[in-house]
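What you see is the complex with one protein chain gone and the rest in place.
A, B and C are the chain letters, set down in written order, and residue numbers restart from 1 in every chain.
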């Protein structure tokens, strides 16, 4: 069986390169692969496009990555928050690009990318700035906006349990974007809380099948603050 | 809490009407709502459009429904089999219409319908008869076929466990089309093997959330042969 | 029209708006809550309404905030507040969560608003002066929910009406708002424009009209908000 396990965060991140498009799982405090994002910051890459629900706040992991200058573009749904000072500075000084995407459209673009589809027709954004410049297509008398599939070179995700094949489960609402990101990346790297014996994850309850996971690393807490 | 439980197959099928489009879950012998399909046949409706992977074989439930004259159109992926005599006769004598759909496209059309999307761009069928007459759309230099979302008035599905809110789990490969059919129907009717107390289905392992289930009935075996 | 000052001492509190709005949630509805003021609604929903709250981050059947000792970073709502699960809850991933939002199984969404237009257009993601804004899940949810209840102050911080004839702010979704709950009134959006149905106790229809930038029809049975 292919050995997908890596013993350290840097080893798990070996495949990430300058210029890559990278998905970051998580929503709020749930399912964010903090150790992987910190390890990515330490790797001192450049020209990254990152895709995440938020654009960092205060000096959290994403904000610190932005501040390091590794990122040229952010694709997200909710860039501004009380503490998104670093993103605001970089964006207003023209040092970072922003692509703003409605949250459901972002998740669906990833799912389409992971499903080999070119795009989909959504009613979301119709008549708003978000739909400007995008093809509009009528189906059965209703108008939809054509949104394109989104794939990444790398997905950095966080899961709860993993087995030797890379099957994953997520805790509670820590699932969020992680499964569709795992599907839509050329190479998926999972930070997990624990490894369990093969067969212990009920096949009926696998959240992300191992075929979508290229590498996993158990978070030993060495990147905790 | 809304009472979704019905005490008999006929009571569970009350909402189905002449002319409805009806999804039938199942693939092979797994996840087919046999009691509901038999009950539907007994109801002696007319003008139904049915959507199912197969078009019946021998004198099984779907074949018997076709023979009863209730169906005007079949949408499926695999109409012919060694025993699909009844479908063949009806089709060749022009008494029934057929819409043939690739299996992945059929599942995805349902998921799109259940997700409020108008359609999606797929590479499947490109350059084949299936793509004839459908819009072709280029995205980033690659050509895709536009396939439309598919919804139904009624979904007849089969699940394993149910709770009071209608949350469902499926056994093994009996899951198949059932979850996407539940999502994409105006009214979803589930035939289940057993009811379990509220809270017994792990929220992390629900396969079809109860919000998609309008009615359920426990199969007591009275429609078994 | 002569100037009518904002009746500051008679405006409803945020909690009173939430309490009034909660009454309109029909039993067994599946309801999405926007971040901010809408989350107050959960305090006023009665157990027998058995509302199933949906949170965009994949929670179907969200329960009230937990005691401090049970807070879990893996279980927060869309506004990042700690929450719980009701018995019979289900967890799904983000794409499945928005399938629910757009797919017709969301009976109602309660959303904050910068502006609402008389045809139901909603603006709540970007102020005109801002270089960018925050969309989050609002566009998908406003587009997909069967009913959209806008919950907001009647005027903005500069005293300008938030209910207008047409939007002057960037739109979130068109023709989606069905009812507006403010600190002055309850107003339905009809095919014919705004219909003023209830006013806060002590506030007159004339006062509400003065602070609204569109014509209000007044319901024959105009009544006080039971706050």
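Following the convention adopted for this analysis, a residue touches a chain if its C-beta (ideal position, glycine included) is under 8 Å from a C-beta of that chain, and two chains touch if they have at least 3 such contacts.
Given the structure is predicted, the values throughout are model-derived calculations rather than measurements.
Trainee: Please identify which of the visible chains the hidden chain touches across the whole complex.
Mentor: So, taking every chain into account, the missing one touches A, B.
Trainee: Which candidate, B:10, B:127 or B:197, sits in contact with the chain we can't see?
Mentor: The missing chain is touched by B:127.
Trainee: Just name the one of B:71, B:101 or B:185 that touches the chain not displayed here.
Mentor: If we include the chain that is not displayed, B:101 is the one touching it.
Trainee: Out of B:31, B:118, B:166 or B:203, which is the one that touches the chain we can't see?
Mentor: B:31
Trainee: Footprint of the hidden chain on chain B, which residues?
Mentor: 27-31, 77-81, 91-92, 98, 100-105, 107-108, 110-111, 122-130, 171-180, 207
Trainee: Name, in rising order, the residues on chain A that touch the hidden chain in the full complex.
Mentor: Against the left-out chain, chain A lists 1-2, 111, 113-117, 163-165, 167, 183-184, 186, 198-199, 201, 203-204, 206, 209-212.
Quick note on the criterion: only the chains that are shown with their structure count from here on.
Trainee: So which chain is the furthest away from chain C, centre to centre on CA atoms?
Mentor: Relative to chain C, the chain whose C-alpha centre sits farthest away is B.
Trainee: Which two chains meet at the most C-beta pairs?
Mentor: A-C
Trainee: Roughly how far is chain B from chain C, centre to centre by C-alpha average, rounded to an integer in Å?
Mentor: Those two chain centres are 36 Å apart.
Trainee: Whole-Å distance, chain A centre to chain B centre, using C-alpha means?
Mentor: Here the centre of chain B sits 33 Å away from the centre of chain A.
Trainee: Suppose each chain is reduced to the average of its Cα coordinates; what separation in Å results between chain A and chain C?
Mentor: Roughly 30 Å, centre to centre.
Trainee: Going by the contact rule already set, what residues in chain A reach two or more other chains?
Mentor: Residues 108, 122-123, 171-172, 175, 207 of chain A each touch two or more of the other chains.
Trainee: Would you pick out the residues of chain C that each touch at least 2 other chains?
Mentor: Each of 85, 91-92, 98, 101-102, 143-144 in chain C touches at least two other chains.
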